[in-house]
Structure formats: structure tokens, C-alpha cells
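These notes are about the structure you will find just below.
All protein chains of the complex are present and in place, except for one that has been dropped.
Per-chain residue numbering starts at 1, and chain names A, B, C and D are given in the order in which the chains are listed.
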Amino acid sequence: MLDVIWLIPAFPLAGFLLILLFGRRLGEPKSGYLASAMVLASFVVSVGAYFDLLSMDSHERAHIETLFSWVPVSSLQIDMAFLADPLSITMCLFVTGIGFLIHLFAVGYMHGDPNFSKFFLYLNLFVLSMTILVLGENLLVTFLGWEGVGTCSYLLISFWHQRESAATAGKKAFVTNRVGDWGFMLAMFLGFEAVGSVSYHALNGAAEAGSLATSTATGIALLLFVGAVGKSAQLPLYIWLPDAMEGPTPVSALIHAATMVTAGVFLMTRMNPMLAAAAPEASTIIAVVGALTALFAATIAVAQTDIKKVLAYSTVSQLGYMFLAVGSGAFVAAIFHMVTHAFFKALMFLGSGSVIHGMHHEQDMRKMGALRKLMPITAATFIVGWLAIAGVPPFAGFWSKDEILLFALAKGGTWGPILYVVGLVTAVLTAFYMTRQVIMVFFGEAKWESHANAAEAPEGEDEMTHGAHGEFKPHESPPIMLFPLVVLAGLAAVGGLIQLPAFGFIPDGWQHKLEHWLEPVVEAGEAHIAGTSAYDNKELLALLAIACALIGIGVAVAIYAKKLVKPVEPQLLADGWKYDSGVSAFMGGPGRKAFEAIAWFDKNVVDGAVHGVAKLVGGAGGQIRKTQTGNVRNYAGIVGVGVVLLLAWFVIGRGVL
Amino acid sequence: MDFVVFILASAMVIAGALGVVLRPNPVHAALSLVLTLFGVAVHFVALGAHFLAAVQVIVYAGAIVVLFLFVIMLLGVDKAEDLSIEPFPIQRPLAAVVGAGVSGLLVAAIVGAKDTIPEGTPLGADGDQNIRALARNLFSDHVFAFEFTSVLLIVAVAGTVLLTRKEKKGSA
Amino acid sequence: MLAQDDFFLAPGIEWFHLGPVIALVSGALVLLVVGALTPRWPRGLYAYVTALTAAVAGGLAVFNWNDITDDGVSTLVGGALAFDTFAQMITITVCAATLLVALVTDDELRRAGKDGPEVYALFLIAATGAVVMGSANDLILLFLGLETLSLALYVLAASDRERPTSQEAGIKYFVLGGFASAFFLYGIALIYGGTQSTNIGEIIGSFQTSVLLDGKDTLVLAGIALLIVGLGFKVAAVPFHMWTPDVYQGAPTNVTAFMASVGKAGAFAAMLRVLVIALPFHRDDWRPAIWVLAVLSLVIGSVLAVVQTDVKRMLAYSSISHAGFILVGVEAAGHNAGELAPGDGMPSVLTYLLLYSVLTVGSFAVVSLVARNNGGDTSLDAFKGLAQRRPTIALALTVFLLAQAGVPLTSGFIAKWGVIQAAVEEESYAIAIIAMVAAVVAAFLYLRIMVSTWLETGAESTEREAVPFSTGVAVFSAAAFTLLIGVWPGWLLDAAESVTTYAK
Amino acid sequence: MNGEALDFPILSMLVFMPVAGAVIITLLSKRRPEYMKLVAAVSSVATGAMSIWLTAEFNGHESGFQFVSKHSWIEQWGISWHLGVDGISLFLILLTGVLFPLAILGIDPHNDDPAKNKPYLAWLLLLEAGVMGSFMSLDLFLFFVFFEIVLVPMYFLIGGWGYEGRVQAATKFFLYTMIGSAFMLVSIMATVFIASRNGVGHVTFDLVEIAEHAEFAASTGRWLFFGFAVAFAVKVPIFPLHTWLPDAHTQAPTAGSVVLAGVMLKLGTYGLLRFGLYLFPEASLWSRHLWLSLAVIGIIYGAIAATMQKDLKRLVAYSSVAHLGFIVLGIFAVTSQSITGAVMQMVNHGVSTGALFLLVGMIYERRHTRQIADLKGIQSVAPIFAAAFMIVMLSSIGVPGLNGFVGEYLILIGSFMSARWYVVVASTGVILAALYLLWAYQRVFHGEPDEANKTFAELKLKEAAVLLPFIAVIVFAGVYPKPILERIEPAVDALITHVEDKTGYESPQPAAVATISEEGE
Partner (left out) sequence: MQAVVLAAVVPTTTYYLVLSAALFGIGATGLLVRRNPLIMFMCIELMLNAVNVTFVALAVRFGNIDGQTAVFFVLVVAAAEVVVGLGIIISILRRRPGATADDLAELKG
């Protein structure tokens, strides 16, 4: 199966091309099924590859499949090649797996959309790009996928482009991502200069062999991190992700929660030897940025009212966790969290999609409530997701989050404890705002009744609303949408199994499955931190984490369900600390002014100089022509002056002197 | 004696020249020109260029100035020019600069070269000899130029015809 | 002394070698005499007789050229004329231009109803003057040639008595021309004072033998200055150019064409004779002066051309700019004047003169066609819509204008290239760059004319220009020549490069 | 040089075929416009076919000039008709050969009277001949002739078939470019003479001979180079000499814009390579920081200026300034990758910007406006049109997988080794590129179409047929650039070796390239 690893991207590509050519003819829902089938096929290939790898000796678990020479210019030889190793196959598995589920979901969700097949066109293109991203044998192939997913993200966010906000959000996502890409590209350049190649093999090999200067390695690592910050929506570039919720909900689930946004984490993990070779400060920076983002986004999520915005900020926050892991050297934990997060966050996004679908495209949580009765399956699955993200054992989220916190503390030094505390606080907040959301949506009183008639479909969306408006009643979604929810809920519940920590009470064979699997790629497993006080007290830490989760849940229940305390939702938090609006204001204000100034400069100074010269010539001509008075005596006078000057030059200049 | 002649003739020349420039009436100017031309002729005689002196008087004074006067009369442009008016304020200073500059620089050149001008065997002062020499020179070295002057005269003839012939429109 | 008096050596007269001059004068005489005697003389033939005469004269010059290549250079008629290929080249240029002008004039005059033979005779005589200027080996003869040319041009400029501007042009040209001639003559006198001769061969000999012990010969220097004044006036170099725009504009268009071609060719020929051939020992003295004149002409000619609205006047200023270009070549020729390896300066000037003559006659021919159609209007407006009315003529005009702008694959480019190359070869980079930049400024004016011609539409009522046969032939052959040389200049360059001068 | 491969004088034919077409069109009667179109089609398609054939016959392993055709032209001045192709010029010729038939056949000048299009077609063909010649000339004189002559057809195309401000724009274009050429002309001559005295031994305008044998003193070479460089800098155009470009682009008819952006701007960058780096290696290296700085300024400045444009064509024009900045950056970084990338980017820019102009032209045809503010929501009414625009735009932004990226990437990665900090700044250009293009796209295509745009017609079959080759190249060159790169590279390597031999400069190599390639096996 490894020889045909290229089939993983090839199936979505085929889907893309088929829909491109026949999409309109296929129409709804056939094109959706076609797309889903293609992704499923990819998933099957991935599974096959997984088993192939599994059958190999752990240190030979890397297979490079070169398709063709892509960019060969003398010393720069870049192949279009795919690397099948535990990391990439892990990624492929969950990308295609979750991707398939979301495709299915979308078939239901996008029902009735006039651009139905186009949506799946984009989705398949996205899966294609994403699989290229993760399978890439070198940075450039990854970058191809990296930009490809960015483009798809742009296309999908602005899918409902008639809405100004959607169009703007798409553009914002792309441009912000490009800021990160700048770093990514520079990292490649630096890597090529230092190593003569951009393949992971060569770069990581050089890093491991210690043949890279620390400064170079640090540079590469941090520049890649800049790229990751952009793609994975970390501070300060996270601003595009909340806006990206303008896209259809399956898109949010697939791209802006499960897969694309984790690409940064994947990249850092892929390059982990480079990070190891870099100065320790690099890791610290990553960890700090991750932790700060986690906390920052969590605080914002607390005050959001849009069902998807909460999830979006939550995603940012969880991604921060992953970077905290990366920065702490917990690459396995990062991947682990990535996978579990993919499960539960995709689940919740789809759940929210189901809610939105059922609520006739109403996203304001304040207009929901008590939906569990009307949408029982959605509610049940959502609650699983909630428990998972809140960190309640034994749901998946608990295990991964716990491991990250463990590593953060084990990092030691000045930063270790601080990061750990930040992580804990974030965990409390996470539990709090997720509980808040669940309560607001599924419990409490049904506020949607009073808003039923006022609930107008947002502008430009009327063609997508279905059912009669007259009798407004939220309804459960069709089976095709529920099926993915159920599957994901299952995964979210038991996903932790893939990497249970080495707690005493867990059987040996179950422990560290992911770690062992990923070992050829990521050698720094839990054994790495063995001996630190954190490691020794990890059961204690786990209890602390559980406590935090419960505190968060408890407080939220107290406030929103029991109404013991009046909710405090500062506007500042709802506004995201005014950061986004500040950036926008800057861009629209001084930034735009500066651009305009340059345009003005171009028109008036640079071009003005050109026209000035023309004017000067014309003006000089106008002046000089005044000597041409038409009077013959004047002419003679000028001739005479010429004579005198010439004579003077000859007689005095050349003669007498 | 030579010097006295020189002074007198030069005075004629300069006076005449100034007359041309300064006399408002064109007739007076033309007559002043005659004075100059005679002065030049006197110089020619003093220098032994008898033939040229004769030609100077005959052609210049006799023909050219007469022609001038004839035209003045023919056209009736003997109206005196008001020299106190100069429509272009810069013109007179300019003229002064040009006149003084040209003369001055030429004089400077002449003075600067006065010792380098070679002196050859003086030509005979005899008028006959002068004419002979001139003729010999004219018909040997300058015979082509001499013949070519006829072409120049054709221009004068044909040109005048072209300019002054009364022409009926559309006819040959 | 007395013995010598009786000794008279009649100079030999090489009749055949004088052929071009004789042919031209004879043609003029035939026209005048026969024209005067036979009032029924078919008028249309004047132009063709003139053209034929010019062609014959040019052909004779080609014969002469062959003789010179075979037998070497010499002098004619007792050292009065130089018999060298330089002179023949100028003769050919002058004859070619005269031929074209005659063809253009034909219809121009007939239409105006004044077609005496005098105009043609004057053309031929003026051409004779120019030929003599180009071949003169004696400053006095050169002066006579210059006066012949000038006087004929004065008359021709004033010859359109219908238009006051023509007469104004005539008198301005005359007054200033006389003024400049006086300077020129004084220059000859001063040179004579320094060298005891007016014969170029003897002048050179005098400089070769006399070694100035102390100081400089200020007489000669002042003489050179004044000669440059006279020549500068004739070639229309700034600041002696003042007459040019007025006269070019005022004179009848065919005469303007003649002035710009034959007049300029003769004047530059004289300049080369005087400066490069006769005064190589003072090349370091006169070169800077020429440099300044060249730059001034280039800059002022181009800049002033840009602000004009009358096409004739534009072309007048452009001719000043062209004069600047040619002066660049003269300057280049000055670097090694008098040496055995004379460099590219002289050939480049000769090439430029020939090519520019054809170009400018072609341009003015088109101008005359347009002007006639518009009641004598030569403003830019008159050219509007020409492309719609007469695409072929417009195309020819475009060729001429592009060539004047120095666009490749036209003769103008070859001309400019040659001159600049000569300058660069002598490392006169500054002047080369100034010339090229000035050419760009000047290009603006050619573009303006093209814009009017092609891109603007004229009044509906404007009739199509009538294109008489002879003018059409002239325009067409000039355009063909322009393009031909642009693509295949080798033979002309060969000829120019092989130009020899009599310099003893 | 192996000219033996083909007896057929293909290079000369590439020049003369369009000329012949132009001449025939000129001679044809005005009343039969369809014949003119036919002749134009035949001659341009034949030229295109020959250029494709040339590409096919081209020996990709050869670094020297191929298909050389050399005939003495103006012997007196040492000038010959000397044409040749190497990897650097090959694809520019191909691009020219292919772009012109598309422009001629696919784009009608917005002119109701077909008879008036007679000169239009003739000028286009002449333009093609000029551009072809420029890319193939191996003689300084010949190159100058072609380089200059292209101004004339372009002038008339802009002036005659352009938009409201056409005359001024055409004049500006003509004079601006001519000023640059003025310096080059003097430089060419000086080069020839100085070379003849220093190493060459005789007066010749032959590029190869001069480049190989001439030894210029450093200061001399710099002056000479300066003369050339000014001309090319205007043509490219390099900041701050770029202001003719937006005007010319905006006012030119669509075909003119396509050709201008597609191939004519490349004359400048091509010239910098062929007549800058090759002819004056020392001076080029000496002045490289100036070039690199200007290139980087151009990238950022062009992008910013583009962002603020209100006219769609002007926007694309300014984007050209930015894109060409990348190419200049690549040229003067002097590494194998950067120059190869620069050459490839010349082609890429020609394709994608050409296509952009084509699309903008189609918008204008439909809406008679180029103002962004007048356009809205076109994607809703013309999705295929929007998709085509999107692909071309993404290529222009430099999204990997499309052609624009490969060139840009090679330029940047190559330049990074020799001009690190320039690249750091230049790379931000990719952010800005996304900004201005996406913003424009959003304003034009997104949203609800208003009344005026409701009737925006979908892509027509003919238009699609014209666009398809562009898009095919965009995708192909992005996915599989190897056939292009491997033909370019030998020539570039030879050029770099030449530079190294002449100056002692060492083109930077990645540090561990040797060891890695061993490991890689």
C-alpha cells in the first residue's frame, strides 16, 4: 500500500476534477456523495498504509514515494515526493477519516444550496491539499499543501460571498495566513542555504547530526513557527479564525477546527529535531505564545454569544495548548491533543451546525435553549464533545490535555510552572465556557419561541433556508448529518485510548500507543521527562486537572443553570480584548493612510517628476521662444552677441591667454 | 605725409560711417556712405592699389550708391527716421556691446599679431604694374572664381526679374 | 620681378572634371534663355529639365568619383577647386536634393500660376553654389559659392509674392545673411593676414612651414572665429540660427525644402572644408567652439521645436537640432583632422547630410501637399485626418518623421548612429549623450505631427489632398530611399568611408 | 553553438514571417477585412508553430547558443545579422510566438469599423517581429534596432486603439523608453570601440565576441553598464522609472496590454541578463546592491500602489511593477536558482499578467468601465468567468501549484543565499500581492450584483478558447516546471560560470549540498 501512497491525494484530486467537469450535471446530492466517496477511498488507502507501516520494523517506518522531479535547479533539487511515516499516516488517517464524516454531514447541511457541487469541489480540493500537506516529503511539498488549504479556506469562507462579511473574512484569512507563509518561506530559504535541501530528511538529519549552527536551527525553527502561528491562528495572527466562521459550518468543522489549523502543530512536530537543535529559547517562545494564546482565547470565548464564535475561540485556545505542548517538547502530546481535539471539536462544530440547521440558520445562543428535547441526538453527541473538551475523564480531551500540562510543568525553569498555571487556568476557563454554551443551547428555557418570528434569515441566505417560516420549530437534522455526529461522539469518548499515559492503573499494553507509533519521528516521549518532579507526581497533577475541569463546570452551572450568580460577561471580552477591532482600525486608519500616502507619492512625486521634466522643457521652450521676437534687429543682436563670445573665446581664450 | 593722408582718409571713412549710422534721413545716410567709400578709395590709392581704387569709386560710389538713392526715390522712403525712439530698450546697449566688442576684440587680435604678420616684397606702387599683377592673378589662380562671378550675376539678374516682374496670375 | 611679369601661365582647365558645375550652369542658362525666348514653352517641362540637369550633374559626379578612385585627388583650374571624392559626395547630395525639390516644385508653382523658369534656374544656380562650396579649394571661391547659394535663396525665399510672410522671410534672411557674410569675409581676410593666402592648400602649407615662436597667431584665431560665425549662420547653429524658423516658415514650402537640404549640405561642406581640411592645425582651438554650438543647437532646437504649433516651423527647429547633430560629427572629425587616419567624423557628416537632405525634402513635400489643400495652412490642425484622406501619403510622412526621430530601420537612424559613433570613437561621450537626449525631446514633436496625422480626425469638409504625379514620385522615392538605407546602408557607408580629401 | 541541427533558418523566419504578414496586410484592400484577419492569423499562427517547433528541437543540454544564424550586414561597422537562442531566450521566444496569435485572433480591438483594423493587425505583427528579434539578437546593433523598433508599433497601437487618454500615454511611453535607449546607444558604441581596443582587436558588435574577449577596466565597464542599465531599467520598469507603465497599460487596447505585459516588459529584464550581467559582469556585481534595493522597493512599492488603485487595469499594471521587481532581484542575486527563477518568472508573468489583462479587457468590453467601484457581484452572474479570473489571480499571487509560485520561489530561495536581507523584505511582497488582488477580487466579484452588473455576460466560447491556453500553462508550469527549468538551467549556469571567470566572484552554494546529495541516494 505504501507504493501507492499517492492515491491518498489522488482520490480527492479525481473527485475535484470530476466535479469540475461534471459537477453541474451531477448536481445535488450526487456530487456530494462522489466527493465523500473519494475521501473515503483516501481513508481506506491510509488505513492500508497504516497497517503496512505497522508491519515494518519501527525504525524503517518511513517510505518515500517520489512521483517526479518538481523544481530541479542545480543544487536545489525538489521532488514531488510523499513521505509515508507514522506521523504523516496518522495525520492522513484523521484528515481523511474526519474529512469523510464531514463530507457526509455537508451533504445534508448544504442541501438546497445553488452552489452545492461547487462546495464539494472545494472540499475535495481541500482534502487534496491537506493530504499533500501532511504527506509532503519536503518543506516545499508541504508548502504546496499549506497554501492549497489556505486557498481552499479562502474559497470556502467566502463561499457565501454575497454576504459582505463572508467575502471580507475570506480575504482576511488568506492575507493573514500569508503573513505566516512569509515565515515559512524564509525558513525554507534558510534551510536550503544551510543544508542544500528542503527535504525533511536532510534538514532534520542535519539538525540531528549537529551540523547546523544553533543560530541557523533557531532561525529555521522560529520562522517555521511564524508560519505555524499564521496557519494555526496563534497570537498575534489568530484574528482571522473567528471571522472564518462566516463559512458554512462543515467548513468550520473540517478546516477551522479539525485539520487545517492544526497544520502548524504538525509542521512543528515534523521538524522537531530542528527545534531540538535550536536554542532553548525557541521552544520557550513557542510554549509561551501557545500558553498565552490558550488563555487569551479562552477569556474571549467566555463572553461570546454566537454559537460558532465560542467554538472558534475555543479552537484557538486549544491550538494554543498544542503549541504549549510543542514548546514543552511534548510532541506526542501535541499530536495526541490534535487528534482528540479533531474528534471533539469537529463533533461540536458539526453539532453546532446541526443546531444552526435546525434553528433555520440562527447562530445566536441567546435565542436558543432547551434544544435537547427537540434535537436529542445532536444534544447527546454535543454533550460528549463538551465533556471531552472540558477535560473530564475518561473522555479523550482529558488525556491529551493532561499530558500537555504535565510536560509544561516538566519543562521546569522559570517558565515551566508559569506555563503550567496558565494551562490550568485555561482549563478552568475552557470547562466554564463550554458548559455555558451547552447550557445556553441545550438546557434552560427555550428562548427561540419568543424570537421565532423576529428571526430573520441573514442577508443573502434566503435561498438556503428551508422549510416554511410560518411555524418555526427547531428540528432534528436528517440522518446523514447525525451519522457523523454519532461516530465522532464515539471517537471523542474513547479517543484517549490511543495514548493513555503511564498511570499505574492503566494496563501496560494500552499505554503510550501513539508514542510508540510515532517514535521514529518523535523520539521525545514521556520517558524524556522521566525523573522530573512533575513526572513523579503526575497522578497528582492529573487529579488537579480534573479538579480544574470540575470547578469550571461547576461555576458555569451555578451561573447559567442555577442562576446563582448574575453572569459577568464584560464587553471587553466579548470584543476579544478589542484586539481584532484594533488591528482593523489600524489597517483601515493609519495603515490605509500610509498606503494612500504612497499612492499619492507615486502620482505626485514620482510621476510628478516626470511630468515636471516635460513641463520644464515646455516652460523653457516657452521662455526661450520669447527671444524669437520676429524682429530682425533683435536677431542680428543675438548673432552679434554670439560673434562677440566666439571672438572672445578665440582671441582671448585661445590667443592672448 | 603718408600719415597725414592716412589720417584724413580715415577721418573721411569714420565720419562717413558714423553718418550712415546716425543720419536719420536715408538720403543723407547714402551720401555719408559715399564719403566712406571715397575715403576707402583714398586709402587704396595710398596703398598703391590703383585699380581697386578706381573700381571702388566707379562701382561703389558710382553704381551702388546711386542705386540706393534711386530706390529711395523710387519708393519715396526718404522719410527721416526718428532715432530717438527705440522700441526695444535692450537693442541699443546690445548694439554698443556688439560694436565695441567686435571692434575691440578684432583690434586686440590685430595688435596681438602685429609682430607676427610677415612682410613680403612690397608691390610696385606703379598703377600699371598693379593692374598687370591683378590681371595675371585673376586669370591664372582665380580664373575659375572670375568666371564664377558670372553665375553670381545671373542670380542677381534672374532674382530681380523674379522678384519684381509684374505677373499676371495664371499666365506664363 | 619684371621678368615674372611677362610670364603668364594659363591654368589648365579640366573640362570633364568640371562637368557637374558646367552641367548645372548650362541647365540654368537653358531654362532662362529658352524660357525667355519661347513663351509657349511647355511649362511642365521646366521641372523635368531641372531634374534632368541635376541628374546629369550627379551622374557626372559619379564619373568623377571613379576617376578619383583611379587616379587620386588633385586640384582643378589652377588650384581653385579640389578634385576629391568629398566634393563629389557633396555634389551628389546636392544634385539629389535638387532633383527631388524640382519634382516637388513643379506642381506647386503651376498651381499658384507663377511658373517662370527663373525659380528653376535659381535652384540650379544655388545648387551650383553649393557644389562650389563643397569643392572650393580657395576661400574666396568658397565665399563666392556661398554668396551664390545665399543670394539665390534670398530671392527664392521672397519669391512668393502672394504672401507677405514670404517677403518678410526674404528680407530677414537677406539682412542677416549679409551680416553674417560680412563676418565670414572678414574671417577670410584675417586668415589671409595670417597665412598670406586664401588658397586652402597654401594655407595648410603655411601652417606647416611657419613655426610660431612666441605667442599665438591671434589674427588667424580671430579669423577662425569669424569663419565659424559665417558658417554657423549658414548651417543654422545656435546662436546664429535666429533666421531659420522665420525663414523656413515664411518661404514657399518647396524653397524651404531646398534650403534645408541643399543649403545645409553646402554649408556643412564649406564648414568641413574650412575647419577640418584647411585648419587642422587649429583643431584644438575650434573644436570647443563647435562643441558648444553643437550642444546649444541640439538643446535649443529640440526644446523650441516642442512648443511650436506650425509644422513648418517645427521642422525648422528640428533642422536646427539636426544641425546640432551634424556638428557633433564635425566635432568628432576635429579630433584627428589633418591626420592620415581621419576617423569617422567626416564620413558620418557626409552620410548624415545626404540622408537628411532626402528626408527633409520628403517631409516638406508632404507639408506642401497638405498646405495646398488647406489654403496654405501648415499648422498641426491641417494635418488632422490626413491618414484617413491619404493613407499612403500619411505613411510616407510617418516614415520621414520616424527617420528624423532616429527610429531604427530608417535612414535617419543610420545617420544618427554614424554621427554618434564617430563622437564616441573619439570619446566625446558627453556630447553624444546630450545629442541623444535632445533627440528624444525632439522626438516629441515628430510624435505630435504623427498624432495629428493618424490619431485625430480632421474636419468632415476637408477634401482629399491632390497628389500630383511628380510630387508623388518625389515623396515615394524619398520614402523608399529612407527605408532602403535603413535596412541596407552598407554601400552608402562604404562610399562615405572611402571619401578622400584634397589637403595639401 | 550548433547551428547544424537545422538547415532551415528558423530564427530569421521567426522575424520575417510576421513582417511578411504585416506587409501583405498593408497591401490588401480595405474592403476585405476578413482577408486581413486571415493573413494575420496565418502568419502569426505559423510563427507560433515555428516557435513551438523551435522549442521542441532545442537541445536542452547545450548551454551555448543554438540555431545560430549569422550573416554580415553592415560590414563597415562590424555589424552582422546574428541570431541565436539559448535557454534564457528560448521560452521568451515561445511565449512571444504563442501570445501573439492569441492576442491577434482572440481579441478584437474595440472598434466598430473592421476596415480600420487593417493597420491594427499590421502593427501587431510588426510588434511581434520586433520582439522576436530582440530576444534572438546576438549583435548589439541588431538588438538595439529591434529594441527600438518595437516602440513604433506599440505607440500606434496605444495611440490608435487605446482609451480616452491614449495619446498622452503613448507619447509618454515612447519618449520615456527612448530616453533610456539614448543612453544605451552611446553605451553600445563605446562598448564596441573600447572592446576593440581591449581584447577584441577589431570593431565588431558581436555580443558573444565582446563578452568573451573584451577586458574592460572597472570604471569603464561601470559607465558602459550604466548606459545599458538605464534603458533596461526604464523598460522593466524599475522604480522610480515606472510611471509610464500604468498609463500605457491602462490606455492600451487589450491586445496591447497583453503584449506589453506579456513580452515587452521582458525586454528590459532580458536585457539586464544578456547585456548587463553577461556583458559587464564586474559592473553588474559592483552595482548589485543598488539593483537589489530598487528591486525590493519596487516589489513593496508597486504592491502598495496597486492596492490603492481605483482602476482595474492600473492595478494590474502596478502589480507588474512588483512582479518585475522579483525578476530583477533574481537577476542581480546571481545564483543559479535565482536567475533560473527570474527567467522562468519572465515567462510566468507574461502568462498570468497577460491573462489578467485579457480578463480585464473582457470586463471592459461588457461594462465599458474599468473602475473597480462600478463593478460588483460578478461572480454571482458569471461564475465561470469569475473562476477563470480566480485561477489567473491565484497564479499572480503566487500560490504553489500554479506557475507564478515556481518562479518566485526560485528567485527568492536563490537570492536568499546572496542577498539575504533583501529577500526577507521582498518576501513580504507575497503578503501584499494577496492583499491587493484579493481585495480587488472581492470588490469586483463578490457581493450582490447591482443593476448594472446583473446582466454581466458569462464567458463566451471564443473567450474561453483564448483563455484556456493561458490557464493550461499556468497549471502545467506550476505542477511540472521541470521541462522548462531544465532547458533554462544550462544557459544560466554557463552565464554564472562566465561571470565567475570574469570577476572572480563566487556564486554562493548551499553549505552542505555535497553531503546531502550523497545521503539522498
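Throughout what follows, a residue touches a chain if its C-beta (ideal position, glycine included) is under 8 Å from a C-beta of that chain, and two chains touch if they have at least 3 such contacts.
Bear in mind that the values here come from a model prediction, so they are computed numbers and not experimental data.
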Task: Neighbouring shown chains of the undisplayed chain, as defined at the top - done: A, B, C
Task: Touching residues (missing chain, whole complex) on subunit C - done: 140, 143-144, 147, 151, 154-155, 158, 161, 164-165, 167-172, 174-175, 178-179, 181-183, 185-186, 188-190, 192-193, 196-199, 245-246, 249-250, 308, 313
TODO: For subunit A, enumerate the residues touching the unshown chain of the complex.
DONE: 625, 628-633, 636-637, 640
Open item on the list: Even though one chain is hidden, which residues of subunit B still touch it in the full complex?
Closed with: 1-4, 6-7, 10, 13-14, 17-18, 20-21, 26, 29-30, 33, 36-37, 40, 43-44, 46-49, 51-52, 55-56, 59-60, 63-64, 67-68, 71-72, 74-77, 79, 81, 83, 86-87, 91-92, 94-96, 98-100, 102-104, 106-107, 110-111, 114, 117-123, 130, 133-134, 136-138, 141-142, 145, 149, 152-153, 155-156, 159-160, 163-164
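Criterion: only the chains that are shown with their structure count from here on.
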Task: Whole-Å gap between the CA centroids of subunit B and subunit D - done: 69
Open item on the list: Using mean CA coordinates as chain centres, what's the gap between subunit C and subunit D in Å?
Closed with: 43
Task: Per-residue multi-chain contacts in subunit D, two or more chains - done: none
Task: Shared-contact residues (touching 2 or more other chains) in subunit C - done: 215-218, 221-222, 441
TODO: Spell out the residues on subunit A that touch subunit C in their complex, using ranges where they run on.
DONE: 617-618, 620-622, 624-625, 628, 630, 632, 634-636, 638-639, 641-643, 646-647, 649-651, 654-656
Open item on the list: With touch defined as at the start, can you tell me which subunit A residues reach subunit D in the complex?
Closed with: 68-77, 115, 118, 140, 143-144, 146-148, 151, 154, 158, 161-162, 164, 167-168, 170-171, 174-175, 178-179, 181-182, 185-186, 188-190, 192-197, 199, 201-202, 205-206, 211, 460, 595-596, 598-599, 602, 606-607, 609-610
- [ ] Flag every residue of subunit A that touches subunit B in the complex, lowest number first.
- [x] 629, 631, 633-634, 637, 640-641, 643-644, 647-648, 651-652, 655-656
